[in-house]
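A single protein chain has been removed from this complex, and every other one stays in its place.
Think of it as A and B in the order they're written, each chain with its own count starting at 1.
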Amino acid sequence: MTMQSESRDPLLSVRDLRTWFHTFSGVVKAVNDVSFDLAQGEIMGLVGESGGGKSVVGFSILGLIDPPGRIEGGQILLDGEDLAKAPEDRLRKIRGREIAMIFQDPMTSLNPVHTIGRQMDEMLRLHTDMDEAARRRRCIEMLESVGISQAEDRLRAYPHQFSGGMRQRVVIAIAMLAHPRLIIADEPTTALDVTIQSQILKLMKRQVADHGASMILVTHDLAVVSEVVDKITVLYCGQVVERGDVRDVISAPSHPYTRGLIDSIPNPDHRQPRLSQIPGTVPDIRNLPKGCNFRDRCPRAQALCAQEEPKLAPTRQSLFAACHFPIGTGGDA
Amino acid sequence: MMQAFLASQFFFNWRRNLSAIIGSVIIAIFIVIVAFGPLMVAQDPYDLTQLNLLDSYKPPVWLPGGDPRYLLGTDGQGRDVLASIIYGTRVSALIGIAAMLCSCLIGTSLGLLAGFYGGRLDAIIMRIADLQLSFPSMLIALFLMSAVGTGVDKVLIALTAVGWVVYARTVRGSTLGEIEKEYVQAARVAGLTNAKIIRRHVLPNVLTPLIVIATVQVGTFILIEASLSFLGVGVPITQPSLGLLIKNGFDVLFSGLWWTSVFPGLMIMAMVFGINLFGDFLRDELNPRLK
Partner (left out) sequence: MTAMLDVEGLEQRFHLNPGLLDRLSFEGGRPRLKDLVVHAVNGVSFSIAKGEVLALVGESGCGKSTVAKTIARIYDPSSGRIRIEGEDITEYDHARLLPVRAKMQMIFQDPFASLNPRQKVRDIVAEPLLQQVGDGARADVADKTEALLARVGLNVEHGGRYPHQFSGGQRQRIGIARALSVNPGLIIADEPVSALDVSIQAQILNLMMDLRDEFGLAYLFISHDLSVVHHIADRIGVMYLGFMVETAPRDQLFVKPRHPYTRALLSAAPSIRPSRMTEEIELTGEVPSALSLPTGCCFRTRCPFAWDRCAVERPVLQDIGDGQSAACHLIDEPERDNP
């Protein structure tokens, strides 16, 4: 691939992805026509509340959707190769090598009965052809680069001998070992305390930059996202409602849902007696209303919203929103 | 109610599980036999006036010399094997169920106390349970029966002594999990007494896993009772269970008169098989980890 085409084509391009779960009580359209692009070296935040489908997008990219879930349609193009149609053994090669993952609970990705060293070594054995001494050097190097001291001794330790924050560092080290081009991090700091969280976020950002990789940060926490990512994609009920550069989304979103999410966060600089809240609850995803999924909770909803489903369209600056009446494009403030 | 059940996920999964259906059908047949068995056969095998010694050792009806009145043949006293089996099934099944209920009651109570209060009470109850588990249950039952004598009530005591442990251990474990949960703490803050907390909050939430244990245990108990009766320390000769029928026929088994013991044996097998098939289905259905 030439330099030219690399700069033109995104590293990852998700097109009309649909991942549905066929459960006893109906079809859960967890991801429904989601599209986005991710360029080389970019960090994207995938934001939404529980039930928004953000984790399912991550799992779909990794090819880790188990029955009753299924990728029903769409494309997941990694460098032009469609992962949605790739066979399982090809996906297995890609996972870890090309795409690495970091989960909320580090214990799920670390094997409790093996030492850290063995798990790191296995990763390199699978995905590189380094000899044993080189692999060992690389493991020690990697542990040091994620801020774990006495790396040589720590290779012999088991996961339970680390604290939560340290475990997440180990997971990051393992994820980075094979120089992946894409990292999918699913709520990587949700289980951690704030002081540890800020350490881990800084570490992730630096590691991604050092390796020239791209990252998708899946999270419910807008504050976390705003400190780390370049652009944001907001999901609601399995669909993209807004996307754009992080500055535009945070400072002046055009979709009422994004606006509501941001305003729900208490602002220490302008304390108000009441928080602005999004009324109601997320609708049952097995039984979505006609038209816009958000209209029952939306302060701007009009008759049109009940009839026609809004399509994602550019609103202003870098923003795209799926809304008939986006904020800041008409005559309102 | 019925409608809700037919629409439930439980029923949905049941319909798609062949072994669950087979197990349920077998269990249903046995429930009918236990409930209405005496109405289905002409002879009461324990009414001596209905027995005719001239009809002794008739083979099953499809063998030469078979008598259409005795579908599965007769035993040495001219007793209809089919009638004996049906009466014996009632004894076996009722002992199995009654012993299960006693074990469940005692084991659950002890498990709740041990788990909720902990400390010395817990240590004592659980050490007794451990001790008990270190002997084969058959051996304990055998030992108890030879100490207290035979009889249906004695069999119940022996089976309960063997069976309570599994409930106590399970309930204690779930109780330890439940009392850590916030709703139990909320009940404390609400001002409930310990007795009310146990009854209203802990007990209803530790029962689900017991359904599986109880189902499978009925099968186990039927087998243990059959073994005890076969060894001659179980039920009395006046209330023969399936196990005792096998023993009675066993003496003449090798003289070619196989039907007196083989049919009761098949009956036990079918009953326990059905119970276990259904138990396996329940285990999968009620296990939250597989959901």
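The definition used in the following text is that a residue touches a chain if its C-beta (ideal position, glycine included) is under 8 Å from a C-beta of that chain, and two chains touch if they have at least 3 such contacts.
Note that the structure is predicted; figures quoted are calculated from it, not measured.
Could you run through the displayed chains and say which ones the absent chain touches?
Listed by label, the shown chains it touches are A, B.
Can you tell me which of B:F12, B:F36 or B:Y183 touches the chain that was removed from the display?
Touching the chain that is not displayed is residue B:Y183.
One chain isn't shown here. Among A:A39, A:L64, A:L91 or A:I196, which residue touches it?
A:I196
Hey, which subunit B residues sit against the chain that's not shown?
Missing-chain contacts on subunit B: residues 181-183, 185-194, 200-201, 204-205.
Residues on subunit A that touch the omitted chain in the whole complex?
49-50, 163, 165-166, 193-199, 201, 220-224, 226-227, 250, 260-269, 271, 273-279, 281-282
Just so we're on the same page, only the chains that are shown with their structure count from here on.
Between subunit A and subunit B, what's the gap in Å when you average each chain's C-alpha atoms?
53
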